[in-house]
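These notes are about the structure you will find just below.
Only one protein chain is missing from this complex, and each of the others stays in its spot.
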Amino acid sequence: MGTSFGRGGATTFQQDLQNADCILIEGSNMAECHPVGFQWVMEAKARGATLIHVDPRYTRTSAVADMHVPIRAGSDIAFLGGIVNYVIGHDAYFHDYVVAFTNAPTIVSGDFVDTEDLDGVFSGLDAEQRSYDPSSWQYEGATVQASSGQREQEPDTRVAEQQGSPGSHSGEHQPSVSGSGRGTTHGSGGAPVPSSVERDETLQHPRCVFQIVKRHFSRYTPEMVEEICGIPQDLFLEVCRTVAENSGRERTTALAYAVGWTQHTVGAQYIRTAAILQLLLGNIGRPGGGILALRGHASIQGSTDIPTLYNLLPGYIPMPHAHRDEDLDMFIEGASTAKGYWGGMRSYLVSLLKAWWGPHATEANDYCFDYLPRLTGSHGTYETVMAQMDGGCKGYFVVGENPAVGSANAKMQRLGMANLDWLVVRDFSLIESATWWKDGPEIETGELATEDIGTEVFFFPAAAHTEKNGSFTNTQRMLQWHHAAVEPGGDARSDLWFYYHLGRRIRQKLAGSTDEMDRPLLELQWDYPTEGSVTEPSADAVLAEINGWDAEGRPLTSYEQLDEDGSTACGCWIYCGVYATGVNQASRRKPGREQSWVAPEWGWAWPANRRIIYNRASADRDGKPWSERKAYVWWDEDEAKWVGHDVPDFDPAKSPWHRPPAGATGAQALAGDDAFVMQGDGKAWLYVPAGLTDGPLPAHYEAQDSPFPNLLYPHQQRNPVRQVFSRRHNRYHPNPSQPGSDVFPYVLTTYRLTEHHTAGGMSRWLAYLSELQPEMFCEVSPELAAERGLEHNGWATVITARGAIEARVLVTDRMRPLTVQGRVLHQIGLPYHWGPNGYARGDAANELAGLSLDPNCHIQEVKAMTGDIRPGRRPRGAARVELVEEYIRRAGITADTGMEARGGR
Amino acid sequence: MSETELAKGGQEYPRPGREALVGAHTGRREPGPERRGEQPMVPEAEFRSYYGKPIINKPVWQSPDIPGYLFLGGLAGASSVMAAGAQLTGRRGLARVAKVGAAASAGLSGVALVHDLGRPGRFLNMLRTFKPTSPMSVGSWILASFGPAAMAAAASDLTGIAPGLGAVATAGAAVLGPPLATYTAALIANTAVPAWHDAHREMPFVFASSAVTSAAGLALLAAPASECGPARLLGSVGGAAELATGRLMEHRMGMAAEAFSEGKAASLHKGAQVSLAAGVLASLAARRSRIAGRVAGILLLAGSALTRFAIFEAGMASARDPRYTVVPQRRRLQERAGNGGPNRTG
Partner (left out) sequence: MVANPFTSLLEQSEPATASGYADHPPRMGFFTDTSVCIGCKACEVACKEWNHVPEDGLVFTGMSYDNTVGLGADTWRHVAFIEQRKPLGQQVTGHGDAGIRWLMASDVCKHCTHAACLDVCPTGALFRTEFATVVVQEDVCNGCGYCIPACPYGVIDQRQGDGRAWKCTLCYDRLGVGAEPACAKACPTDSIQFGVLEELRERADNRLSQLHGAGVADARLYGRDPDDGVGGDGAFFLLLDEPEVYGLPPDPVVTTRDLPEMWRRVAVAAALVAGAVALGFARSVT
């Protein structure tokens, strides 16, 4: 979504779903995974909205939907592309919106060659390097700026939550070469897009984005959708009609997705397809519209905003790269944009450096820019695991995650940890990631022996959110403060405590050092007040620093106040305002009935407490609401400003007819109808000329492991630039037309249940939740059960080239066999919550998952895999390994299987 | 068509609450003619349930505590009447057996009852209140008064102490005996257990006959044969009545009667019938043979006990199987609907 709209967050908020006329939930099981937010879907339904759920399984969401569409896992681009084709083909797109606010009229460079003309790949593919050179994707007349900041800001992996957006706050981050993890050097931050580009508002120019999109999706026909997705044409067409009829001037359709879309080797492009669809239908920035990226962990949005990611600084400022960004000026030049709010990059970064190094940061020393760490490559979690196995990574903090269960290829996670010098685990309970060395699966199979493991494991009990102050940033970018109810018991301490005191002690140890290397640490502003009997650092003080202050120490109210002269300090520019007037805005809890339905006084949402972003687009070019029943933000002639139900996502005083003066930069360069204020051209992007690693448009590719050849691109089976790793414990399945592919005939998909949470650390130890779903199980159709002799309530063993697990069998009509490419396909459902520890136990689904990643976000493909199933429990001990080996032999799998970039089928 | 209106003034319509029309297919297109709505493809099977799980919770009462209690209560109650009769007609031996029998079984039944409590220590809470809507409350009061009376009567008889008081106690126990013998029918019939509740009309009479049968049995077994005339008569009449009322009960209780012909209840039931029939014959023969009298005593006691155990087990079985709850109730509904009565689930 970052590349399409400008910011990598949900465009709307859950309460706004009530205003939708139709809600399409696809790639999410919202009722089960976001039950509280789902009340707004129910409210929309109460108002007459139509709810469509597209999911391989009939779930608790489907149960209350108006339409359930069973789909083959891993085929959503074909499905959404089919809708795009329908919308264009039936002239159902919202013409005025598309012309006004998207890049549909923009002319693309003649160098660009589409997949349709290049056998399934885009121009610029370097198959050897497994990467694209995106220069040919540029707009007509745009020059590619060389060698500037590496905006390698794909949020790292699953921990980053995979909401499919390449996570960038700006839409313009840098393509990266997935193999090396190092960005290529094209202008980042929208710099390649000149502020005025060639446009054909009649949309007729053969190289305008609209025509390119139209041609690109023209083969995504209902017949194709039926063949690829297993969805009957009449059902598909009913979805098309419903969505189209509920969009346009008078009506809006909202779209919600989560990790059912992101956890694919083409995950980011799933969301891109959705973005194209929603833009064509005119549903972005408008009430009851939008794309709701449903995020996972309580503050996972927060952990990308103020990231735990290796490649980002707070507020989506890219992390500088070693050897390249010699100084601050060069970095800023590369990372900021000529037009739009990224133009303020210097102010944001300088203020951040001032927040960190305070008085030590001066203009003379580039505000300590040199103190920032530098990237030397890709350091995502999965690369880190490889580095552990290869001996390059010696120590590991596991804080708030349970990779031995929750990460794809759980075995590699454990083997990596077994090769460390030290491991720190901070958690509530003794999760599998803390005990694998004594009772993990490899101990049972004999692949590891406790006495041979050199890793020193430290376990620290963690304090829960009820035992500490702090904020959560939820799925709709809203910060909500939580107050400690009790002090943590025993040795449990908050993570804030841990890192603060760890830092304090390190600084104590280094005190007096004159080594240059220690200066960044010693000069750091590390003096938070502490409170209570456990000397807990004040979370409030941290929030105040994140908000920032001016030279006099007064809290700032908006990031527009940030200055590049070092007079302001701000820990995260997009959060500036959360402590406005010295009040913790995140802790506001004015009841809904005492304020408008938008509830601006509940918590605080970035940016600037806006709830629907790009809301300038809820009004037409002239600033009038597109329709009376969808008024949200509009231009008030009398007051000469933008007004409405929400904080306008636009300069409040800029008239709709404003035209920027020549030579204007940054926000000043935005015209009165440039509703997508973060974008280098002020427009939403149907076609992404820069910022994605795997193409400017989404194309349907089959999953890494798929039982079917790619019908749309017969000569290109998979995403050519997906990330794959051929390792002993990470083998892939044969291509569908190769011998041995029938060894893994079924599609596996993994997901959550309401009753448990992710890798189970917070649910499998709780009796009340454990009793609700006590054991690992698999969901199969009666037809598959009959085919494989599986007994309801009995046991089954599920096998891939990575592992074998056992699960209880739940035979259910909710799993529907599909007819795909003329044959019956069975899908097997696997919840992934269990592991061997805790109160409710079971094998972990991630023993089955291989590492094959989306090249933009490095997210593992765990939503569409293949595998085999057979009745009975799995073998114990070494025989478990032997079973997997036998399958590998039988399928003829080698180190090269599934590794090709080009071709393959 | 959604009702949403976001006018400039805000949401100007009442919040609909959570009245989502699930299953309404609110798409703008009318549902095609091929949709049959709720019409099921195949006619519903007559009987459906939730995974075959019981509808009611089965009693937590244990065997032999509770069936034993039913039996002992009957034995005690009828024996105390017999004791009074014997006393009045000067059958001292019979009177002693009946008194001691009544006292002992009252005592034992009390033990069984307390033993079956989840919190035996709180037995006395039974006497916190008196509730006619609770046969157990009524029964507790009866047992609480009957027990001391029967014990006093027996003690006086055995020791010869305070014969006057003994006579009063004997009379008292004789008055309380019949309700003690029959209230247990209300005790178990006043539940939702199909094989019990649906037998509530005949159960008191089955229990009454069974009580008489057992008291006669005890007398035949332990009292001097010379005094056993009434016992022989009561044994054969009681046994026959028990068989007859039992038949009637099964006949009239409807489907729940099937619970008597399956599983454990069936064997117990069969055993009861055989014992009773044999006991009746034996007591008829007892006039001529002492041995026959003793045998009749054992058979009648056993028959009576088995009747209670059979009823108990049939009840448990009918509680476990949802058919017994659902089918009769559904039939009732259908009949009512057929009669134009209100549909109670509607």
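Worth a mention:
Going by the order they are written in, the chains are A and B; count residues from 1 in each one.
The working rule: a residue touches a chain if its C-beta (ideal position, glycine included) is under 8 Å from a C-beta of that chain, and two chains touch if they have at least 3 such contacts.
Fair warning: this is a prediction, and the values are worked out from it, not measured in the lab.
The hidden chain, counted over the whole complex, makes contact with A, B. Among B:L21, B:A171 or B:L248, only B:L21 touches the chain left out of the display.
In the complete complex, the hidden chain is touched by one of B:G217, B:G246, B:G293 or B:P322, namely B:P322. Within the entire complex, the positions of subunit B that touch the omitted partner chain are 17-27, 31, 35-38, 40-41, 44, 47-51, 53-61, 77-78, 81-82, 85-86, 88-89, 116-123, 125-126, 128-129, 131-137, 140, 174, 177-179, 181-183, 185-186, 189-193, 196-197, 200-201, 203-205, 207-208, 211-212, 215, 229-231, 233-234, 237-238, 315, 319, 322, 325-326, 329-330, 332-333, 342, 344-346.
Think of the hidden chain as still there; on subunit A it touches residues 31-32, 35-36, 38-39, 42, 58, 60-70, 231-232, 235, 238, 753-755, 767-775, 777, 792-793, 808-810, 812-814, 816, 839-840.
In the analysis below, only the chains that are shown with their structure count from here on.
Between subunit A and subunit B, the centres computed from C-alpha atoms are 65 Å apart. On subunit A, the positions that touch subunit B within their shared complex are 18-22, 39, 42-50, 64, 66-67, 238, 241-242, 245-246, 251, 287-288, 596-597, 625, 628-632, 634, 644-645. Note for the complex: subunit B touches subunit A at residues 1-8, 10-11, 15-29.
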